[in-house]
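Missing here is one protein chain; the remaining ones are kept as they sit in the complex.
We just call them A and B in the order they show up, numbering each chain from 1.
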Amino acid sequence: MGSSAYISLENVVFSRSGRRIFDGISLDIPRGKVTAIMGPSGTGKTTLLKLIGGQLRPDSGSIRVDGHEVPRLKRTALYALRQKMGMLFQSGALFTDLSVFENVAFPIRVHTNLPEDMIRDIVLMKLEAVGLRGARDLMPSELSGGMTRRVALARSIALDPELIMYDEPFTGQDPIAMGVLVKLIRDLNSSMGLTSVLVSHDVTESLSICHFACIIADGKVIGQGTPEELRAHESERVQQFLQGQPDGPVPFHYPAEDATTDFGLGGKV
Amino acid sequence: MLDHVRALGRTGIDVVVSFGRSGQFLFGVLRGVPKPAVGFPLLVRQIYSVGVLSLAIVVVSGLFIGMVLGLQGYTILSDYGSESAIGQMIALTLVRELGPVVTALLFAGRAGSALTAEIGLMKATEQLSSMEMMGVDPLRRVISPRLWAGFYTMPVLALIFSVVGIWGGMLVGVEWLGVYDGSFWGNMQSSVEFVDDVLNGVIKSVVFGFVCAWIAVYQGYDCVPTSAGISSATTKTVVYSSLAVLGLDFVLTAVMFGNF
């Protein structure tokens, strides 16, 4: 592992409102590669991203990003570190009162003192990269779901970050928009040398673009490796998740009392 | 029985916790004053949406309340043959009480609820989170200008309310019911004190403005980020602001006009 890991989590424990979400999770995310984190809904994949971004603090354990111990950083240092991170939220999270252009320009205006014509050039370059240069004057409410996500992507790369985190980028997208996003994620990674973390439960798309993948369930990593390694994984739970089987180690039925007694068919009156 | 006691205790703890959190929140907002170059345009924009856009409802309500005061005051005072004291009555009730209080209630309904809904929606659509991830503190960028806008606009709105109300009262009293113009203003001027009445009214409205804006932004920032959460936060903003305004009004009135 060592120097090639850009993010490393060690024995991270995190619980929220009494429920333990991560129970000593350890994970390394290599520099300059696309890493997919997969798992059933409700396993805290988004929470994992928030822990990496320092929006939440773990109960114990260490989270290192580029050598910085995130939970121990002071506010100023944390905000400085976040300028090196980009995050694509599930909903896009565009500022609804600003146009597409201003949305992409926002981080540049806040963090730099560049002259207006330079900001314009950067913003148009970023919008060109996601293919939406022509949409610069639209308001977020006029965009389709796929376009919203692409604008948000342009905004998160506006400051040329070292790390970009995608939170469920494929959810609720039509096949064309999904294909566009897959292409964009791959292109951005190869052209800018970004470290990318992709959180998703779309197995096919994720495995098609990631270099490494890891599957979490019940607060633990249940399997990790390259896509090929995972496909050949011997764990039943991994296989159930990857192939989308309805019943298996993760039961189809939510725990309940025995059906015969519940329906009153047990013979007792 | 014990369950009820426990429920009461839990409610008490919740209330104390939420007070503590809102205080902590306020501290965070006040500490993070944005740089003037960045903060000033944001503040101006918020004064526009919080203050200028509330102007219409404030002016219309002020006019009607002033006219009603004129009518009611005339019917009551003319029984004692002292309808010329109507100016004094209208001015004192407006300047001391109705101006600050009614404006604050209107503000809570018009601007406060809008602030809560706006911030709650920004939270629900992860805009606040994404701002944080961009290395921008939402307390500084989003909350602080809105809080200060409430602080600055409320006294202006309350003063405009009182002036329009007095004008409305004059319209009814002098123009319509025929109270002598000179005694209307003269009585008013001899009984209204600038420092004791007008400035105290302004102080009241500054306090109300701050409290209303604080409640509104806190409820928005702290809401459960779902549509049900936002609607309940909006309701809470209006209810809590109104209660806080009326309660504080009593305290402030006792301190300012209570002669002790």
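The rule is short, and it goes like this: contacts are C-beta pairs under 8 Å (C-beta built on N, C-alpha and C of every residue); 3 or more make two chains touch, one makes a residue touch a chain.
Heads up, the rule we're going with is that contacts and distances are computed from a predicted model.
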Key: Candidate names "ATP synthase subunit a", "Cytochrome c1", "Outer membrane lipid asymmetry maintenance protein MlaD" or "Fatty acid desaturase"; UniProt protein name, chain not shown   = "Outer membrane lipid asymmetry maintenance protein MlaD"
Query = Shown chains touched by the missing chain?
reply = B
Remark   = Among listed residues B:179, B:192, B:223 or B:244, the absent chain is touched only by B:192
Inquiry  = Just to verify: which one of B:163, B:203 or B:248 makes contact with the chain not shown?
reply    = B:163
Ask   = So which of B:91, B:142 or B:174 would be touching the chain we can't see?
value = B:91
Ask   = Of B:48, B:64, B:176 or B:257, which sits in contact with the chain we cannot see?
value = B:48
Task = May I ask you to list the residues on chain B that touch the chain which is not drawn?
result = 41, 44-45, 47-48, 51-52, 55, 91, 95, 153, 155-157, 159-160, 162-163, 166, 185, 188-190, 192-194, 197-198, 202
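Throughout what follows, only the chains that are shown with their structure count from here on.
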Ask   = If you average the Cα atoms of chain A and of chain B to get two centres, how far apart are those centres in Å?
value = 43
Task = Enumerate the contact residues on chain B facing chain A in the complex.
result = 38, 121-122, 125-127, 129-130, 132-137, 141
Key: Residues on chain A engaged by chain B in the complex (per definition of touch)   = 50, 53, 55, 79-80, 82-83, 85-87, 89-91, 93-96, 106-107, 110-111, 152, 156
